[in-house]
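Here the complex is missing a single protein chain, while all its other protein chains stay put.
Each chain gets a letter, A, B and C, in the order it is written, and its residues are counted from 1.
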Amino acid sequence: MNKARFEAFSDGVFAFAITLLILGIVLPAFKTPPSESELRGALLALWPNALAYALSFAVIGIMWQNHHALFRMVERVDRRMVFLNLLLLAGTVFIPFATSVLGTYPWMHTSTFLYGIVLTYTATIYNVMLEHLIRTHAFLREISPATIRDTVKAYKIGWSIYVLAMLLALVAPIVSFAAYIFVTLYYLVPHGVDRDLETSR
Amino acid sequence: MNKARFEAFSDGVFAFAITLLILGIVLPAFKTPPSESELRGALLALWPNALAYALSFAVIGIMWQNHHALFRMVERVDRRMVFLNLLLLAGTVFIPFATSVLGTYPWMHTSTFLYGIVLTYTATIYNVMLEHLIRTHAFLREISPATIRDTVKAYKIGWSIYVLAMLLALVAPIVSFAAYIFVTLYYLVPHGVDRDLETSR
Amino acid sequence: MNKARFEAFSDGVFAFAITLLILGIVLPAFKTPPSESELRGALLALWPNALAYALSFAVIGIMWQNHHALFRMVERVDRRMVFLNLLLLAGTVFIPFATSVLGTYPWMHTSTFLYGIVLTYTATIYNVMLEHLIRTHAFLREISPATIRDTVKAYKIGWSIYVLAMLLALVAPIVSFAAYIFVTLYYLVPHGVDRDLETSR
Partner (left out) sequence: MNKARFEAFSDGVFAFAITLLILGIVLPAFKTPPSESELRGALLALWPNALAYALSFAVIGIMWQNHHALFRMVERVDRRMVFLNLLLLAGTVFIPFATSVLGTYPWMHTSTFLYGIVLTYTATIYNVMLEHLIRTHAFLREISPATIRDTVKAYKIGWSIYVLAMLLALVAPIVSFAAYIFVTLYYLVPHGVDRDLETSR
């Protein structure tokens, strides 16, 4: 499998999934033409949808960066990786659905738990991908073992926080929602993989 | 026709079609705010849609890989191939529709048969494409006749199973659905084209 | 403006517009779970939508090929061309809407006329683009004046037929619909630009 075409296809799916998020924000239909205050009220009532939109935009944006950072260190892509990548993309494309449920029912156990399942799922696949890359020695020569160790650690921490946030949904949905935002902000700061590459450049 | 732009356009359509699959999973609207158990119930009731989503994600993913594997062996793309490719893409883009019908009415003759028509159609086009490539000697020199023979065989087997699964829909929709999943898993394992290229690398 | 990025953006819009066509085929919701014959009936009743889908898939596919064939002959893209290209893409993206109207009300004057307006609009822009390229001497040196003349002629013929088909919609919608299919088939056969390049290769 040609790495460039593999990345281009993945980028296409990431870009498309991130754009489909907007379909989760829908203005309810009015039976009669609304007054200014009715329209304003209906728009303002969409703030949880807008918050879920912003969260998931950051989540998919980070996943894309992550994908990029990971495969920049990789020399070749085998068939098993293509399969794992499809599993990852299937989870990513599911995010717009989970986001629209979260935005519509923001403070419910069910919707925050569903959101957690999807993020835990994608984080799990990222960990499996990393393991597969290590086992098949697929990394470029110039990537130091320390960098790989750092990446493994960072991936495990991320995964743990997602699991925790998902479980929190069973107890306190609002705290869970806040935790998703926290992890997302945590990932916006460089660590592991990227730091190394940025230094080495 | 420039092969790179031909592939990029095809990749774009595959990536969009695979992402549009998510629009087949829609949470029904509630008249009054749902309770936790109502929301959970409504989400769990979507499991056939989720299954159809996963199946079609794999189907389109494999078709994309297939496209990739085929055209990696090809030297040039003529106008007739562009036309055949459009026929293929039109079938691919139809998959999200057939998937949403399958997910909504999973155990009916009509929906499993419709799904079978679409997959048989795309498999037929792939066979016609292969024939056209052979007839016009469009393969790269380094591709051995044995590889081409293997590919022809693999394509014919795939096509036959799809036809069989489609016909099964007339008798036993559930068995037909299971057969689609079986063929899809079969294609996730390398054969013909790819094996050769992977060895030769 | 970098020609490669200009083409990549256009390709993205063409690929996305062609994929959105599938949203014009929607199975009506059933109030109670449908019987096999009800579901089959509802699906078969969508045949005009499927026909309009196939037509527009071919139309956008040809427009993409045309775009490709035209800009392969071009040396550079100026700001005015970027503007004309935006006008062209705006018309292309409009096609899924016109297609869904045509598929839903296939034999009405209004819907076939609307479809004709959109196709005439895009054909007009293509003619303006060609004129602009000629006026600014933007063609590659190796393109012969004869090829350009042939292309101009082919564009004018295409435009005339679209106008005619559009006007036919005012009198006989079915004949107009058939004419769209005729023009589309006509354009699937190589002429002008492509013939020359294919020979010269």
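Just a few scattered comments:
Heads up, the rule we're going with is that a contact is a pair of C-beta atoms (placed from the backbone, for glycine too) under 8 Å apart; a residue touches a chain by one contact, two chains touch by 3 or more.
Small disclaimer: the values here were computed from a predicted structure and weren't measured.
Though it is not drawn, the left-out chain touches A, C in the full complex. Considering the whole complex, the residue from C:Val13, C:Leu39 or C:Leu55 that touches the absent chain is C:Val13.
The residue from C:Leu46, C:Val74 or C:Leu114 that touches the chain not shown here is C:Leu114.
For chain A, the residues in touch with the chain missing from this view are 7-8, 11-12, 14-16, 18-19, 21-23, 25, 27, 33-34, 36, 39-40, 43, 53-54, 57-58, 61, 64-65, 68, 72, 188, 190, 194, 198. For chain C, the residues in touch with the chain missing from this view are 1-2, 5, 8-9, 12-13, 16-17, 20, 23, 79, 82-83, 86, 89-90, 93-94, 96-97, 100-101, 104-105, 108-111, 114.
FYI, only the chains that are shown with their structure count from here on.
A simple rule picks the central chain: find each chain's mean C-alpha point, then take the one closest to the mean of all protein C-alpha atoms, which gives B. Two copies of one sequence, chain B and chain C, touch each other mainly through non-matching residues, since under half of the numbers at the interface are common to both.
Averaged C-alpha coordinates give centres for chain A and chain C that are 36 Å from one another. Not a single residue position of chain A touches two or more of the other chains.
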